[in-house]
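The complex appears here minus one protein chain, its other protein chains still in place.
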Amino acid sequence: MTTILVVYASDYGSTEKMAQAAAAGIVSVPGGVAVVKKAEEVTAEDLTGSDGVLVGSPVHMGSMDWRIKKMIDTVCSGLWMQDKMNGKAVGVFASGGGFGGAGGGVELTMLSMLNNFAELGMLIVPLPKITPEYKKGGLQWGPYGRSADEDMQHGGVGDEVLALTKRHAVHLTRAAAVLKDQAIFSA
Amino acid sequence: MTTILVVYASDYGSTEKMAQAAAAGIVSVPGGVAVVKKAEEVTAEDLTGSDGVLVGSPVHMGSMDWRIKKMIDTVCSGLWMQDKMNGKAVGVFASGGGFGGAGGGVELTMLSMLNNFAELGMLIVPLPKITPEYKKGGLQWGPYGRSADEDMQHGGVGDEVLALTKRHAVHLTRAAAVLKDQAIFSA
Amino acid sequence: MTTILVVYASDYGSTEKMAQAAAAGIVSVPGGVAVVKKAEEVTAEDLTGSDGVLVGSPVHMGSMDWRIKKMIDTVCSGLWMQDKMNGKAVGVFASGGGFGGAGGGVELTMLSMLNNFAELGMLIVPLPKITPEYKKGGLQWGPYGRSADEDMQHGGVGDEVLALTKRHAVHLTRAAAVLKDQAIFSA
Partner (left out) sequence: MTTILVVYASDYGSTEKMAQAAAAGIVSVPGGVAVVKKAEEVTAEDLTGSDGVLVGSPVHMGSMDWRIKKMIDTVCSGLWMQDKMNGKAVGVFASGGGFGGAGGGVELTMLSMLNNFAELGMLIVPLPKITPEYKKGGLQWGPYGRSADEDMQHGGVGDEVLALTKRHAVHLTRAAAVLKDQAIFSA
């Protein structure tokens, strides 16, 4: 059994749809179990009880949603103090209006989330270009669902990005299964 | 008159002390007016009424305090939609335990804050090494007050970092005064 | 007179076209003088003789072209030691295939270039969304010219991105003119 926690925040439902696509990917892997939670609901036990974590956020002004950040400050930091998450797998995804057509700050958004998980000692699963559907919302750090067009009209994320997110979750689940109980960071 | 808004979040008082040092720097510049507020108290009017902004945060797991992030999501994003802050000056500072001796994630913390202010169209005032006291907590993006030693014992930020922060605020105030009413971004 | 140095590297001509558009913007500002150089040709005197710098690079695997980096290591680092560039203005731009549709690493590319210029004590001029043509290749840190489509077919950067780059250069030149001789960082 490989349990993956999917944590997300969502304003208009785009990141939530991506979280659901991720869950579908997780359970498609033999032994994969998905636990999907909003950031406000996540407990320390949710994190320590998982073999891997997938975190999704809207891009807000070039960084993660404040609710994800609150979870990091109030839940993850305690686990860091106790060295509780070392050796698990982590991946990220994001959605955003993407005004400007150059990612709208998604890269730093993903990296600032990953900064936390690197501190927690988790191995990062990137998103390589070989992944089908990559060209419709791929970035090396994870899927990016563009939810608005260039005139900032909201249309929601497309099916290809959801398929890409599902695939990213498959990768993450496989990596978490492989890394489980491997004591990468033991003395 | 050059009005600088100092916004901060603080857990144990280190970032607050740096905010106060910044305020002392602002008012030491002829015409300088300092408005100091906790992130939770900042309104859109505080931001639009200022000529420059100085933002300070503790480093939490490699990114800004969630209260700063909440302000960005709920107050700054509206000003972005309305193009209200273009051409003002911005600077940042941070404090942190700094376990590991390599900044503890301060660089990405500062950059993820700056991502917001770059989107708002504000000119960024860095911290050059020529600044006196730089060697005791300088980073190119702003002062970094280390509040704990290498065994994570909390001792608070030192006087030199406070002096460095005061100096950074002087630079920021001068830049804001120079940039005021200059219409850098007009069509 | 406001002299702006435009430094670039280019493989297939896209970044070079953006550099030329930038030069057109610089000279369109009263008193604006453009000096355009390839990274390999830039000397310390080119940098110290300018009032502002605009740097453009292709995005290569998520960071700047190695020729830009060589200039930073071999020319800029000496100027840092001597504190020679403090208080000037800087801006960046980039081009890239952009496979994946989420910027392809442009954000970190721009930030890693800006890291150098922040260390040099230069004020950063961002690219706000109010800029006309922003929606066709704008990012908060500068214009991004996408030179290939989603199937990686190279078509070169479009006219709107060139217009956006010209506008960015206008902003930079204005900022450099305003900041000139202002001693922002004096003791």
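Residue numbering begins at 1 within each chain, and the chains themselves are lettered A, B and C in the order written.
The rule is simple: a residue touches a chain if its C-beta (ideal position, glycine included) is under 8 Å from a C-beta of that chain, and two chains touch if they have at least 3 such contacts.
On a predicted model such as this, the values are computed, not experimentally measured, just so you know.
Student: Among B:16, B:65 or B:107, which residue is in contact with the omitted chain in the full complex?
Tutor: The one listed residue touching the chain not shown is B:107.
Student: So which of A:39, A:120, A:148 or A:169 would be touching the chain we can't see?
Tutor: Answering carefully, the residue with contact to the hidden chain is A:120.
Student: Given that one chain is not shown, which residue among B:62, B:87 or B:121 touches it?
Tutor: Counting the whole complex, the residue in contact with the absent chain is B:62.
Student: Where does chain B touch the missing chain, residue by residue?
Tutor: Touch set of chain B with respect to the missing chain: 62, 98-108, 111, 129, 134-140, 144, 146, 150-151.
Student: Would you write out the residues of chain C that touch the absent chain, in ascending order?
Tutor: Residues 60-66, 69-70, 72-74, 76-77, 80, 105, 108-109, 111-113, 115-116, 118-120 of chain C touch the chain that is not shown.
Student: May I ask you to list the residues on chain A that touch the chain which is not drawn?
Tutor: Missing-chain contacts on chain A: residues 80, 83, 86, 111, 115, 117-132, 140-141, 171, 174-175, 178-179, 182-185, 187.
Here, only the chains that are shown with their structure count from here on.
Student: Any idea if chain A and chain C meet via the same residues, over half in common, or different ones?
Tutor: Over half shared, hence same.
Student: So the centre of each chain is just the mean of its C-alpha atoms; given that, what is the distance between chain B and chain C in Å?
Tutor: It comes to 25 Å between the two C-alpha centres.
Student: Centre to centre, by mean C-alpha position, how many angstrom separate chain A and chain B?
Tutor: Taking the mean C-alpha position of each chain, the two centres sit 29 Å apart.
Student: Can you compute the centre-to-centre distance for chain A and chain C, using the mean CA position of each chain? Integer Å is fine.
Tutor: 32
Student: Using the touch definition from the top, which residues of chain A touch two or more other chains?
Tutor: If we look for residues of chain A contacting two or more partner chains, we find 62, 105, 108, 111.
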